[in-house]
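The complex is shown incomplete by one protein chain, all other protein chains being positioned as in the whole.
Read from first to last, the chains carry the letters A, B and C; within each, the first residue is number 1.
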Amino acid sequence: MSDAQRPASGATLGDRDEEPVLSLTDVEVHFEEQQGIIESFREEPEVVQAVNGVSLDIFDQDVVTLVGESGCGKTTLGKTCIGLQQPTAGTVEYRGTDIWEAKRGNTEVPFDEIRQSLQIIHQDPGASLNPNRRIIDILAEPIKQVHPTLGSGERRERIYALLERVGMNPAADFADRYPHQLSGGEQQRVALGRALLMNPDVILADEAISALDVSLRVEMMDLMLELQEEFDTSYVFISHDLSNARYFSEHGGGRIGVMYLGQIAEIGAANRMITDPHHPYTNVLRWATPDLGLDAERAGEPPMRKIDVPDPVNPPSGCRFHTRCPEAREACVTDEPDLYEVEGVEQATACFRELDDHQYWDSPELED
Amino acid sequence: MDSTVGGVEWTSDDTSASEVSRSDKAREFYEEKIYKPAIVAWSDMRTRIGILLMSIYGLMAVVAIAGLWRAPTSSQAPERYMQPFQNWDYPLGSTASGVDIMALIIHSTDEMLLMILAGGVWATGLAVAVGTLAGYKGGTIDNVLMSFSDLVMAIPGLPLVIILAFTFNPENPIFVGIIININYWAGLGRSLRSQVLTIREESYVEASRTMGVSTPRILRKDVIPNLMPYITVNFVFAARYVVFASVGLFFLGVLPYTQANWGVTLQRAYSGGALFAPEAAHWLIAPMLAIGVLSLALILLGQGLDRVFNPRVRTRLAGESESTAADEEEDTFGGKVM
Amino acid sequence: MATDQQSHFTTDDPIVEVRNLKVTYDDGDTFVLDDVSMDIERREILGVVGESGSGKSMFASAMLDAIPDPGLLSGKVLYHGGDGETIDVLELNQEELNQFRWEEISMVFQGAMSSFNPTMKVGNHFRETLKAHDKNVADGMAFARELLEDLYLDPERVLDSYSHELSGGMQQRALIALSIVLEPEVLVMDEPTAALDLLMQRSILMLLKDLQEKYDLTMVFITHDLPLVASLASRMGVMYAFQMIEIGPRDEVIGDAGHPYTRALLNATPNLDAPLEEMKPIEGQSPAPINVPDGCSYHPRCPLADDQCVREDPQFYTVSEGHGAACHHWEEAQDTIRLNFESASETGGDSDVAADGGTLPGDAVADRDGGHDATDFVGGSDGGDSQ
Partner (left out) sequence: MSNYYLRRTARVFVTIYLVATLTFGLIRLLPGGPYTQLRNQLLRQGMSPEEVEGRIQALQNINPNAPLHQQYIDYMAGFMQGNLGQSIHYQKPVAEILAQAAPWTIFIVGVSTVLVFAFGIVFGALQAYWEGSRFDKALTTLSISVMSIPFYVYAILLLYVLSYQMGVTPTAGTVGSDYRGEGLSVGFLISALQHAFLPILSYTVAEAGIQMLAMRGNSIQILGKDYVRVARLRGIADTRIATRYVARNAVLPMYTGFLLLLGFRLGGTVILEEIFSYTGLGYYLFDALNSNDYPLMMGTFLVITVTLVIGVYVADLTYGKIDPRVKSGESSEAF
């Protein structure tokens, strides 16, 4: 490990030279618990710090997978990326234009154009399609938004072409059906098609496959990656399962970001993150992912001190993982680590263990 | 750049394919909006009875408007207190002053139907507007609308209606219908708002928002269609309330009337001693039956109609293929009553 | 499915013997559980794996004779209690059934959130269960507190709160405690951790292992997640199209499955060890009750299917002692269908950290004195992870 690495903000990671599609700098999202007027006089309102100072760049035809336990802010960060969630601090830029400035109308790039190029696919296929509309009407909506001048005949033809493209033929038969007449896998493919018809630059897949059957998951992920080329879009893929994340990111040649309590604990190329995790939390996630290995003793004690996630309203001081981290020492309680680049590899981790000269090494082990 | 696949440029704007013919569109509209709902409505026994009963009232209204039955005038019947079903010219018999009861019933149906329609549309329309706006927009609009509806809900319906009727002396049935349901919309608006609050969080609404679909269009296409079952049940209840309240107010003599209607007949029978003279019993029963059967028809229609808006029922009955997903047939009447 | 070869699914000291279980909803032409027979060994953890719509939940309910009406259950469920006498669960009348359930065999459902009465405190659920089985409530509650502590929950706080005041993980653990409070012999769990987080899932599995040892329970763990149960169960059954198609010890079913579906399922499950390109989805869909293909129900999707498969419903062939598979060509399946993670464990594969516990930083901790006290993780402070 060489001398003090300069803190790597997400931007420099992956040393891509072309301009990123989306770049987030020091984004924070805090939710204030609603209070009555009288309550607000008496005590401080409870603030949930969902996302806390995250910087991330997403490039063209890129794949970024966000992994973490529930409540770590991965969905909130995802929604901030595609402009559905306004950050309380920091900026979100789409090809150099601040999205929320555009929304207020004082940028030359119109907000509608940005809005249309950032789409979403949801977790529950059943709830992502309006039960009262036929598939043909559901898929006509995006075309009407992007190509309002198009005739209904052309629209119909494109919808049929898309349905066939996502493997649902005969398209005419599927088009006339209601969502409840489709299986989970088919519904999810319609949702994917709807997002793709907007010709987006970035699609947020919010746990898009965890509601599907095991055998369908691989098929859906393959389809998404296949269409990435054709529709020239990048993916922000959210999952709480490391093996799905690994499959998607490695296939798409992208990165995996591990999130913990609103911060990026570690981010790096997919195979690096699986085979050689540097952050203790990534290692805990890796331990928790059951695999088909025949050995039993790997199922030993969980390599962490507390199984339940701390309360996001008042997160632990210093490095937020110190209350559960098996490697935690006094130093971790006091100061907060930045993202330090791992030497010569596309990987960065927010842990003092990455720095040789940090006083972490000589501070006593944490006993609780 | 244009990514072409199998000859389809996803990004180009030019329309090369043939237009969908007008007749196709008309046929599709007919099939979706008229034919299929009709099958679903007719399939349920309750709705079938409801439709039959309502068509009787519809017929009576047409007869009244077209003047095919004699207008009710006093001493038009050969004798007073004629018993029903004895003389076919006066099937329901006659009143103390020799008025043909059948004429009395028929000649108030058209006004009553108008009144119900006006009252129902006013109450449900306003409730939907208030409910969706407050529910979807939230923030100050929500607070303002909800505190206003709380105030309106705090006023007991009938006394306010009586005072307004006394002040404005409404003649036109539409105006009467609206006055009767003057504050009915508040309760309904509040429950619609809570439903909109849940629908607003649904993924497909968020997807529409992400696509940049305008709010009015989202309300029209995504939110309201999913509320329709609840709206139809409550439209019927609002109409039923108009029937009860209007007849009650006519009975009390609060509402002015141009021509005799059920409430007035009821009141005349009641004060004309029908309670004591058994031979006048039919004079009292006829308006009661008219009111009862109409509201029964409305209730049955209400139960059946919300099935029309349930896509699962529609596809199953229209013989389209069913997906493997279990189709739960829950009785929406129970949980949804206002 | 012929059941003459008894050998491959009987065990020497079975606590529950299940014979020809059939469940149908409309007078017998379509089956939601089609002639399932197997034994459950005393004090073992049996894993039952199957995709959604394969009938695995029906199998769980059948063991407690708790099929949601209007289902018709036929067959035999013989329960051999600790005191030696045998009860046929399906013969019990309603009164005996109420007595039998929860005292001998109890069940944990998937949705913990929906298993608690929303207008009743968690504590009352325990008290009313104890009263219903006329047990001494004071001792029962003391035992319940001990159970909750074993599950790293703060007993007072949990018993005194409503279910909506607890996080997903806490509710699931409280539900598990509720299902053990009457000290049953067998605990049937239908997807107990599906709705939970990765970490919580893994921790609950470990807690279940501890409970199993401490109260010498027999556990039936039903899930769709193959790797999850592989790390817990000692014996496994695989279900497809409402039938049990393979039963055997875990190492054999995972290491060298006999049935092509099991092998395909192993290949389709994304996991950390297998190289990427080896992962292939299974074409087609599992059949609904009404359109179960005749002969072997997997033949439309099976690469090895021939006319024998279409004609003849396969019986249980013995792959090895205690390991059976319902496939005419199980040897051929074992040879031709390569398991993708096989290459990883044999040749060390491309991942430089072999699955057999190489130098993972985390492992350093595992070999510390593994007693509970060293790593105290009382779940008191967890508020946030409501799934």
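Following the convention adopted for this analysis, contacts are C-beta pairs under 8 Å (C-beta built on N, C-alpha and C of every residue); 3 or more make two chains touch, one makes a residue touch a chain.
Everything quoted here is computed from the prediction, not taken from an experiment.
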{"item": "Listed residues C:98, C:136 or C:308, member touching the removed chain", "value": "C:98"}
{"item": "Residue touching the undisplayed chain, where the options are C:13, C:128 or C:294", "value": "C:128"}
{"item": "Selected from B:96, B:228, B:288 or B:317 as touching the chain missing from the view", "value": "B:288"}
{"item": "Sole contact to the chain not displayed, among B:34, B:68 or B:154", "value": "B:154"}
{"item": "Selected residue (touches chain absent from view) among B:96, B:129 or B:162", "value": "B:162"}
{"item": "Positions on chain C contacted by the hidden chain, ascending", "value": "64, 66, 68, 98-99, 101-102, 106-107, 109, 111, 114-120, 128-129, 132-133, 162, 164, 178"}
{"item": "Chain B residues that touch the omitted chain in the full complex", "value": "150-151, 153-163, 166-167, 187, 190-191, 194, 240-241, 243-244, 247-248, 251-252, 254, 266, 270, 275-276, 284, 288, 291-293, 295-296, 299-300, 330-338"}
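Everything below uses one rule, namely that only the chains that are shown with their structure count from here on.
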{"item": "Top chain pair, ranked by how many C-beta pairs fall in contact", "value": "A-C"}
{"item": "Distance between chain centroids, defined by C-alpha means - chain B, chain C (Å)", "value": "52"}
{"item": "Multi-chain contact residues (two or more partners), chain A", "value": "183"}
{"item": "Touching two or more other chains - residue numbers and ranges from chain B", "value": "324"}
{"item": "Interfacial residue positions of chain A with respect to chain C in the complex", "value": "69-71, 183, 213-219, 222, 240-244, 246-247, 250-251, 274-277, 280, 283-313, 324, 326-327, 368"}
{"item": "Chain A residues touching chain B - in the complex, by the definition given at the top", "value": "82, 84, 112, 115-116, 118-120, 122-124, 127-133, 141-142, 145, 147, 149-154, 156-158, 161, 164-165, 177-178, 180-183, 191, 194-199, 230-232"}
{"item": "Chain A-touching residues of chain B, taken from the complex the two chains share", "value": "1, 3, 5-6, 8, 10-11, 13, 15-20, 25, 202-204, 206-213, 221-222, 225-226, 228, 309, 311-312, 314-315, 320-325, 327"}
